[in-house]
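All protein chains but one are shown at their positions in the complex.
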């Protein structure tokens, strides 16, 4: 039996304010670099005002519709919220994170993440201003 | 010390339009077949218009209430959405996926997924028409 291997690395993404950036290619490079052919790839975002989401990677309108949906559900400046320390987009950013994902685990096969045809991994910045966002990738497998 | 083992397999589920189908038994069969007694079972859905959810497995009304809730939150034909390429249920299906889960990880003990008494794993189809949905199961452990 082959022994399981483990790989872990971190990288930073600079966002330019609210919006989503695809990180699939960076993840695939880490998986390739890990030398692991079959296993799992775990992705973790070290923040509470941005998300990691798996979404449709073909029509950019999907991602603008996601923004519109969230703006309706938890609008900036919503009088419901008491936590406004960093401005009107502070608590809505936490709500968006809560309702989506901070970590994803993806299957690895043939040395890369086996995503569906229309699946891309996106870092979704929820704050109005750009931030440096830290991501940790961990790959386990054979 | 015992060496960790890794098992991975894919299977397909045919859905018959919007609604949820329990897949717990299929997962338990894969875990049993893996020969792994204690560890983790990861389940991944290769699509962006359907979800994997852990929910109450006793009263079917829970799952019809989930549908009603989502219909109110992101109705088909919602004028908010620009992405309507595949019809009025296209973008609402992506929103439902975004707000729920594409991957789940479950603890394995005594050779099966150690779910709570009322927890079942469901594939939730969000499109009006039936689809073939691919799921990958990965089991890691001893």
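Chains here go by letter, A and B, matching the order in which they are written, and residues are numbered from 1 within each.
By our rule, a residue touches a chain if its C-beta (ideal position, glycine included) is under 8 Å from a C-beta of that chain, and two chains touch if they have at least 3 such contacts.
Just so we're clear, the structure is a prediction, and the values are computed from it rather than from any experiment.
Residues of chain B in contact with the chain left out of this view: 1, 3-4, 38-40, 53-56, 59, 61-62, 64-66, 68-69, 72-73, 99-101, 104-107, 109, 114-119, 140-142.
What chain A contributes to its contact with the hidden chain is residues 3-6, 8, 42, 44-48, 73-74, 80-83, 85, 91, 94-95, 97-99, 101-103, 105, 134, 136, 138, 140.
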